[in-house]
Structure formats: structure tokens, C-alpha cells
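Removed: one protein chain of the complex. Kept in place: all other protein chains.
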Amino acid sequence: MNLPTAILSHIGGTLLLLVRTLKYLPTLPRQFPRFMEHCYLIGYTSLPIVTILSFFIGSVLALQSGYSMENFGAKQFIGTLVGLTMARELGPVMVAILITGRVGSAVTAELASMKVYQEIDALVTMNIPPERMLVLPRLAAVLVMMPVLAIIANLCGWYGGALVCQYTHFISVDSEAYFSALKLYMKPRDIVDGLIKAEFFGFVIMLVCCYIGLNTRGGPREIGASVTKAVVTSLILILVLDYFVTKALLFT
Amino acid sequence: MNNMSQNIRVGLFFLLGLALAWITFESLNGGRLFKRAGYTLVAGFANLKGLKTGDEVRMAGVKVGAIELTRLAGHRVEALLAIEPGVKIPADAIASVEQSSLLGSNYLGVTFGTPGIELLKDGDEISTKATVDMSEVISQLGTLGSKLEQVIGEIGKSMGTGGEGGGIFQRIDKLVTDNGPKLTETISNLQDLSAKIKAGEGTLGKLVNDPKLHDDLLASVTEIKAAATDARVFMSDTKGIVADVKAGKGTLGLLLYDEPTASSLKVSLNNLREVSAKLNSGQGTLGKLISDDSLYLGVQSTMKKADRALEGLEDSGPITAVGVVAGRLF
Partner (left out) sequence: MNSAFTASPFVGKTFGVTVSRLHKSFGRATVLTDINLDVKPGEIFCIMGPSGSGKSVLLKHIAGLETATSGEVRIGEFDAADPETRNKIHLALVFQAGALFSSLSVYDNLALYPREHRQGNEAGIRERVMHALSILSLEKAVHKFPSDLSGGMKKRVAIARALVMEPQLLLYDEPTSELDPVMSATLTEIIATLREQTAVTSIVVTHDRDLAFNIADRLAFVMDGRIRGLGLPADFKSPADPVIANFLNPVIDLKNPRFKQLENHHE
């Protein structure tokens, strides 16, 4: 199979996986414990790293933009820049990348090893569709958890930026001014756009990681290969889709 | 991991997310979450010039509130101002839409008003003042030449009708004697005016003393000259008529000696006096141009700003730089 047909078949396969998964949507309420378990793994356990990383992303964003903007006296707009960038772009993308690394890879590894050790086949013969038991609760959990993580990332990033602005000697924009500049151009719509993006990324990551995990063939070596493939694919998809989603959101 | 405590943690985590989302949205909506009850004023404008909900209300540059709502109300637009509690705004304070930077953000400026007089209360309407914006200034500058030409032409015409001639001069003499003080006032006004022009005060003065604009004016003056030539031709024609009149020929003679004609002349002289008085006191557009140099200064500084902005843009100024910064960051 050459590359274009392979890509097409993967796109098709992923979409079919989605369709098959959505078919089992009514079973979600009775899978509530499983859903909660994935919520815990995706959301709660990712909280520390999301907090720390977004705080420093916000800080470094303020530092860099402070350094550049100082040259033409636009320091008062650092708050605007950091605020909008975190909310619209870096918050969702960074959370998506973290989730790819922390959760997506684990999901692919788990599903791939289940496939390699015939656990998936066992599920199929037991008439328990893997889409229902393995994919659906994860997809639902990621959809619930992504906005929460994104909003935490936003706020941590903003406060990181505020701290840097206040205590860096060549910027020294006090946090009052920082936040009023942040609020000046920030509309609720900007936050909502960011959350939509986070939601979308989380969904895509989880779907792709599940698909690649479930389609692993061969021996234990393939588990590692699948994880690599899933992470690389997810990262590419995040950044490529980011452009199109951003564009779509800006013009609606 | 106990199943129950896991559920509790997820629940707490989710509630934390909801709470943070709520705080974010609330604080973006003009910080309503932490706002104490202030009061609301209404400001009516002909044009809000892009003032929008959430923009600041500043009194002498200090933030005292925010625009809560903008709406159309009949033939004007109204902005509701949410004023912070404890801010005292006198009844004669005036609100105007101001531009805080060339980049285009607006705020609503409120003047101090007279201290000690009655204060505005919740729901009151604050008086407003229209401010000129750049595009208007530029379009007014464009029509300036033609307006000047028109006015000067009219002056020339009214002078022409007051031409020479024995009988008429007698009448004029009479008029002049009758209206002596008024004419003196007019002339002194005109003198005052030309002195100001000479001293370079007022826009017209600036125009005269500014070599660049002078050239532009020269063209107008040439046209005025042409108008004067016309007037001269007209006057020589009149001379003939006047001679006839002197000889008592025709009904025109009679008409000229008539009282109504004299009074209409008087009226036109009055008008002339009024025009020059207005010019001097700074009423009307031309008057403003002549006696108020702030407009000129304003235009000049605007031009300078625009120049600076353009220069800035050329050597990758602020806007491009923001782009570059943003580009690097992503």
C-alpha cells in the first residue's frame, strides 16, 4: 500500500472507529465507574504538570514579549498579549501536547499490548465490543476533562505572566496594569474559542491514540512502535488542525 | 486506589474547573463579580465612534467606571456608564469620546465640572460634547479653500454695489454719518483681525505666515483678483448708470433716492459688520479658523503623529514588531 492510500485508510479507519464508538453512546451511564476512572487518570493526575507548565509558559511569554515590546514602548500591552495568547493558543495547545504525552501514549501502549496479547480478540469473542468498553469511556472522559485543564492552564499562565511582569526589573508592569490590559481586549469569546480548541484536540488525540493502539499488529516490539506513531501523529494533528480550527473560529 | 475517593477527587477537580471558568467569565464581563453597587449615567451622542461595552470611563485620565451598554435611541446613540461608587460627578460635567491612541482604542472622558454644584445621580443624563475626529478634520480642510473664496467673493460683491458716484456718495455720506460708530467698530474689528493675521494668530494667520499653505492661498488670491477685476468692470458700468441717474434720467434715479433702497443698503452694511464681528469673536467655521489656533495645532499634531506612525511602520514599527514577536512565539 502506498502512502496516500495508507493515509486515506487510516483516516477512514479512525472515522469508522468513531462511528462504531458513538453507536454505544447509550451504554455510557452504566459505564460510569470506568468513565470516572479515566477522568481521574486524564484530569486529576495531570493537574500538577499542567499547573507547573502553564505557569512557566505564561512567565516566559511575558518575559520574552516584555523584552521585545520594551523597545517600542508597548509594555502596557504585555497583559493583552499574554492573556490572548494563553487563552486562544498556548493554553489549549500546551494542554493537548501534555495530554498526548501523558495520556495518549499510555492509552496507545495499553490498547496495543491488549491487542498483541490477544486481550482485544478475547473481548471480541466475549461479545464485548472494545469500542464500547475501551474507547467510549476514554473519549467521554477526555471531553469532560479537557476544558477543565485548559481553563486551569489559562489562569496559571496569566498569573505566571503577571508575576514576571511585576518583578522583572526591565518590565515592571504592575499586576494591576497587567490584568487591566488583559481584560481590555479579552472577550469571553476568546476563552470559549480556546476551550473549543482544547475540546477538539483532546477528542482527536484520544481517537487517534485508540485507533493506533487497537490496530497494532505483530509482537511486543510493535507496542513501542505504535506508541511512537500515536504520539507523532497526535502532535502533527494538533498543530496542523490548530491552524484550521483557529481560522474557522476567527471567521465565525 | 479506593474507588470512592477517586470519584470524590474527580468531582472536586471538575467543580474546581467550573468555578475557575465562572470566575474568568465574570471578571471579563467588566469585573462584575467583585463590583460593588455603583450608579449608572446615560450619555447621548450623535456618534459613538467605536466606543464599546467594557471601555473605560475616565475623569481627568483616572478610571471611574466602564461602559455598560451602548444602544441606539431614536436619532442618537446612548451609552450607559457604570460609575464606581463614591465618584462625584457634578451636573455640568461634560462627557466626550476620546481616542487613547492612534491604534484606535477609545475611552469616554468626563470633565471635572464645577465643584460644589449639584451632583449627578443614578439614571441621570450627563451632557456631552461631540469631538472632531481625524477624517472630519481632513475633509473640512479640503473645503476650506472654496469656502474662503466664496466668502471673500461675497465681500467683494457687497463692496461693488456700494460703488462711487456723486448722488450715491452723498447718500453713503449720510449713511456713514448715521452709522458712524457702527462703521468705526467694523473697521476696528477688521483692523484687529488683520493685526491678528499679521501676528500669525489663528488659523488664517498661520495660513498666511506658513509658506507652504501660502502657496495654496495664492491660488485663491488670484481668483479673488479675478473677482475684483469683474467688480471693476461692474463698477465702470455702474458709473455710466450713475451719470444717467445724476442727470435725473429714468426711474433708477428715483429708486436710488428712495428710502427703502437706503435702508437695504443699511442692512447690507449691518450684515457686513455682523460678519466681521462674528469672524472676530470666533463664531462659525471661518471664525474658528481665524481666531482659534487650537484647531490648527491639532491638525498639525495629528499630521505629525500620522507621519511618525508611518515612519515607524517603515522601520518595522510597533505593529509589525508585534507580528514578529507573535510569529516567533508560535
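Letters A and B name the chains as they come in the text, with residue numbers starting at 1 for each one.
Keep this in mind: a contact is a pair of C-beta atoms (placed from the backbone, for glycine too) under 8 Å apart; a residue touches a chain by one contact, two chains touch by 3 or more.
A quick note: this is a predicted structure, and the numbers were derived from the prediction, not measured.
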Report, in label order, the displayed chains that the undisplayed chain touches.
A
So which of A:I7, A:L22 or A:V124 would be touching the chain we can't see?
A:V124
The one of A:M133, A:A177 or A:L237 in touch with the missing chain is A:M133
Which residue numbers on chain A touch the omitted chain?
30, 110, 113-114, 117-119, 121-122, 124-128, 133
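One rule holds in what follows: only the chains that are shown with their structure count from here on.
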Rounded Å distance, chain A centre to chain B centre (Cα mean):
54
In their shared complex, at which residues does chain B touch chain A?
1, 3, 6-7, 9-10, 13-14, 16-18, 20-21, 24-25, 27-29, 31, 54, 105, 312, 317-318, 321-322, 324-326, 328-330
For a test of understanding, state which residues of chain A touch chain B in their complex under the given definition.
33, 36-37, 39-40, 43-44, 47, 61, 64-65, 68-69, 71-72, 74, 77, 81, 85, 89, 144-145, 147-149, 151-152, 154-155, 183-184, 186-188, 191, 195
